[in-house]
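Note that one protein chain of the assembly has been removed; the remaining protein chains are unaltered in position.
Chain lettering (A, B and C) follows the sequence in which the chains are written, and residue indices restart at 1 in each chain.
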Amino acid sequence: MVRVVVLGQGLVATHLMVGVERIKKGELEPIGVPLAKYEVEVPIEDIEFVASYDVDPGKVGKSVYDVAEEMLGSLLPVPATLKSVKVRRGIHAGSLKGLVEGARGLDEEAGMWGAVEAIAGELEELEPDVIINVITTEEARPYNTPQELVEALKKGEASASHAYAYATYLYMARTGRKVALVNGIPAPLANDKTILTLYERAGGLVFGDDGATGATPLTADLLEHLAERNRRVLSIAQFNIGGNMDFLALTLPEKNKMKEFTKSSVVEDILGYDAPHYIKPTGYLEPLGDKKFVSMHIWWKTFNGLEDELVVNMRINDSPALAGLLVDLIRISKSLLDRGYRGTVYEVNAFFMKKPGPPGSRNVARVIAYHNLLNMLRKLEIVRS
Amino acid sequence: MVRVVVLGQGLVATHLMVGVERIKKGELEPIGVPLAKYEVEVPIEDIEFVASYDVDPGKVGKSVYDVAEEMLGSLLPVPATLKSVKVRRGIHAGSLKGLVEGARGLDEEAGMWGAVEAIAGELEELEPDVIINVITTEEARPYNTPQELVEALKKGEASASHAYAYATYLYMARTGRKVALVNGIPAPLANDKTILTLYERAGGLVFGDDGATGATPLTADLLEHLAERNRRVLSIAQFNIGGNMDFLALTLPEKNKMKEFTKSSVVEDILGYDAPHYIKPTGYLEPLGDKKFVSMHIWWKTFNGLEDELVVNMRINDSPALAGLLVDLIRISKSLLDRGYRGTVYEVNAFFMKKPGPPGSRNVARVIAYHNLLNMLRKLEIVRS
Amino acid sequence: MVRVVVLGQGLVATHLMVGVERIKKGELEPIGVPLAKYEVEVPIEDIEFVASYDVDPGKVGKSVYDVAEEMLGSLLPVPATLKSVKVRRGIHAGSLKGLVEGARGLDEEAGMWGAVEAIAGELEELEPDVIINVITTEEARPYNTPQELVEALKKGEASASHAYAYATYLYMARTGRKVALVNGIPAPLANDKTILTLYERAGGLVFGDDGATGATPLTADLLEHLAERNRRVLSIAQFNIGGNMDFLALTLPEKNKMKEFTKSSVVEDILGYDAPHYIKPTGYLEPLGDKKFVSMHIWWKTFNGLEDELVVNMRINDSPALAGLLVDLIRISKSLLDRGYRGTVYEVNAFFMKKPGPPGSRNVARVIAYHNLLNMLRKLEIVRS
Partner (left out) sequence: MVRVVVLGQGLVATHLMVGVERIKKGELEPIGVPLAKYEVEVPIEDIEFVASYDVDPGKVGKSVYDVAEEMLGSLLPVPATLKSVKVRRGIHAGSLKGLVEGARGLDEEAGMWGAVEAIAGELEELEPDVIINVITTEEARPYNTPQELVEALKKGEASASHAYAYATYLYMARTGRKVALVNGIPAPLANDKTILTLYERAGGLVFGDDGATGATPLTADLLEHLAERNRRVLSIAQFNIGGNMDFLALTLPEKNKMKEFTKSSVVEDILGYDAPHYIKPTGYLEPLGDKKFVSMHIWWKTFNGLEDELVVNMRINDSPALAGLLVDLIRISKSLLDRGYRGTVYEVNAFFMKKPGPPGSRNVARVIAYHNLLNMLRKLEIVRS
């Protein structure tokens, strides 16, 4: 079994937990789980959710079943097995400020350091193998040294993601257990050398940052398509609009900047030159809900100096796409931990993440990343056939 | 030097010849030539066009310069070096019937077999290394044996493409010279085991069939993108409309069928199941000219049973895109002939062709095909760096 | 009350009947019913469905409730009030040949003339005020004289639409009752001067032809938008693909031609010149179901000789859109019959129909047609406020 703790009981977490339980019951095919067409060492059936954390007063203290019923009940059957998983009070660090009325974390009571200690303690009891970070996009920055990070935590200035990451480190250091932290949001964790150093030391793994769903991985593949034909990209415009919490959060400028950063790096990494581009989450429009609208315009020079244009429009479900990836990330994490991997593994991040760590890593076209990853997993016999 | 003969002085041929001459003059960057960002054994400067063939009474007997001025003069400067290349009368086989008034080939005078002999004779004088087939899409079928092909030629029932291919074979057999025939249209040549056998025997190469430009290679990469995430494609609709001769030809039902065949095979090859699809050249609309409009709708199931949709619209120049690929096919052909390759080479076809030969070959995503090809070319030191 | 008989128990009829019954129950807002925001003389509550006709062996003899449950039960609650409406055997005239296995009409037993007489007889018992024709698109042509039509009926060569139209005429002539026949399909009824003469004579009304839903009315309004700015349209391409019976029918060439005719006339009527265009139902793709995909490219010259482009993509439910229009057509029909209107009324057709009758009528932008219609209905006090 793989014991999983989820940070942030939002749509991604809820789709992940509902979807996995439905697959375990046999009522849902594992569509959207990349490796599900292969034989994978850890079957989906082995995934066990042991707890989640949130700071929304409408969720803390409830069962995941109750939260899921409210969020997805009109769309999907919610499995009763989620009644036994509780939403615990987590770390806030202001991550829901201006978004959710009355959000309160352990840090509001005990200070950030106190909250870190409390979470580390709870983990000793929960004994997770994998921790999934899917809290709302928050402002965050990497740290130069463990000391700097500890100071920021003591002053209450670190991000919630860093606080959770450090709590996880403490848990590993104190118990000797190994954990993989999968970071689905833009906060730099796999791109923070301090975090990598700590996890390396403790024998844990960090994967991140920012799950590669939505328009960015498609953009990467489209740009690779053009690059391979040596077409010269003249400009790229990409708009995103949606109605979920993530888009609401991005109406706050500092959070938007976090996202823009992970999205834009793709252009120069793949084309080899910085084609003029506008790639940003654009707006919040409540009725669109979790099914965002994406529009993209790419314009290039072809042979003999002529010009071509491409427009892509998508209406895509944001959260289930990431949830599907997380299913495999959980399974791969466990296998890699078991084989003694520590720190991070670029091949995993290159396919699954928008801003793959470790710091300084390049984005490659997802198709390439996929085949590299598959080769690695086959060599390690994590994937068979 | 690489001596090149072009069959069919249409837009593709004209873009190819004008573009290469402009690059040789230094007035055009080799944008749209896939390998131009690497060091390639045969530089573009080594390409020399020695003749072209056509059956359009408005072209036969003129210089390529004059034809190019008429076709592209308002868009591009036409290099004077093309004044010395003549358009010769080629083989018709009815390939322009219903499309061009008064089209006449050597076969209308001397019969098809006589035309084949005449072309074989002219090739002895032209001494080509590479022959590019970009005549208008025509109805054609593969042959079971050389005898069957020869009989069809004698009865005047073979396609123009087969007649040219056989003339090239005769030329090789008689002179001992090696030629690569690059087939840019849907007629099955690299998918005709008889042609492959003959070329194998004579030491020549055939690449084909149907140059992979336009919507099909992009569709391939988009489907690969979905397949790698294990999304279940529910349906695919793809429309194409344009105003060039190729679209006019496709209003004739038997030609349309040729195209549909090469386009559709991509779905099952890449997804692994035959998702319901409608992928056809759709219509002719004269004012669009060579810049066709493509619209594509793809619809799939994602994680947790939800559904996503993608729409792609493009306005793309049809002929220059293929011309850019042909530049590299000419260069690769020469290097492979020099290294003794004969028959066909799947790795080349897999990237450059819609329906890659030899018969029975699978379509793979272009990104994959590109990397496999690059690996091969690097190992052979045809491409460096 | 308005007594309504429906011809063709397909998706349009089923949406119409289910929707009206749901509105009558108060469980559905009258969204998609154009005049529902005004006070209309005949309230939706007054609509009463008395029977429907079909020739599909899977429908004839069942209740509309059972048919609707099968067709829409997974999408919508089907009101129990439809249990009392029966699907009767109608006239086939080969209209489902090649589409539905085992389709059989009264004409297969009693000949077409016998079937016409039988339907006329049943109408005496059903006493309809309005008859809605929404059978599958069939090949049909107008008739020069009543004699010619009668002969065609006797020889069994008329279309099912004409057979129903004549049966309705017989019913009116024999009983003195007035009926409005609303023709939602491309068969020329309101564009058939013979039918108009007969209905004029009998005091009935015919509205048609081909309900203006989908891409055509939008195209009309977009072209009007360009025409009013005096932009010069260079070309128009419009593709439609869907998975309902209507699209399946259009894979049969003679039916496709019927549709193309009603769709294309819009260009010259509105622009005042015949801009090059390709406007055709394009294909059948079963999984799309009733929610068709439409793609449209329009390209024009603007001030100072520059060029602009517009692409429209839609995913729209075909049948409910027409059903919503039919609700108002039923209501308007009754009011106009009561005021002594006979033959046809152009103002009604101009807004509601793709090919508005009487013969020789022009398409105008729908916005204009809407305002003209509203003015007329207000003057007649059919619409208030």
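Please note the rule applied: contacts are C-beta pairs under 8 Å (C-beta built on N, C-alpha and C of every residue); 3 or more make two chains touch, one makes a residue touch a chain.
These numbers come from a predicted model, not from an experiment.
Q: Thinking of the whole complex, not just what is shown, which of C:85, C:323 or C:377 touches the missing chain?
A: Per the contact definition at the top, the residue touching the missing chain is C:323.
Q: So which of C:30, C:142 or C:283 would be touching the chain we can't see?
A: C:30
Q: If the missing chain were put back, which residues of subunit C would it touch?
A: 15, 18-19, 22, 28-37, 75-76, 217-218, 221-222, 224-225, 228-232, 272, 291, 301-317, 320-321, 323-325, 327, 365-368, 370-371
Q: Just checking the interface: what residues of subunit A touch the absent partner chain?
A: Looking at subunit A, the ones touching the missing chain are residues 234-235, 237, 239, 241, 276-278, 280, 282-288, 293, 295, 297, 299, 309, 311, 313, 315.
By definition in this document, only the chains that are shown with their structure count from here on.
Q: Would you kindly tell me how far, in whole Å, the mean C-alpha position of subunit C lies from that of subunit A?
A: Each chain's C-alpha centroid was found; their separation is 51 Å.
Q: How many angstrom between the C-alpha centroids of subunit C and subunit B?
A: Inter-chain centre distance comes to 47 Å.
Q: I'd like the Å distance between the centres of subunit A and subunit B, where a centre is the mean of that chain's Cα atoms.
A: About 44 Å separates the centre of subunit A from that of subunit B.
Q: Indicate the residues of subunit C shared as contacts by at least two other chains.
A: Subunit C, residues with two or more chain partners: 311, 313.
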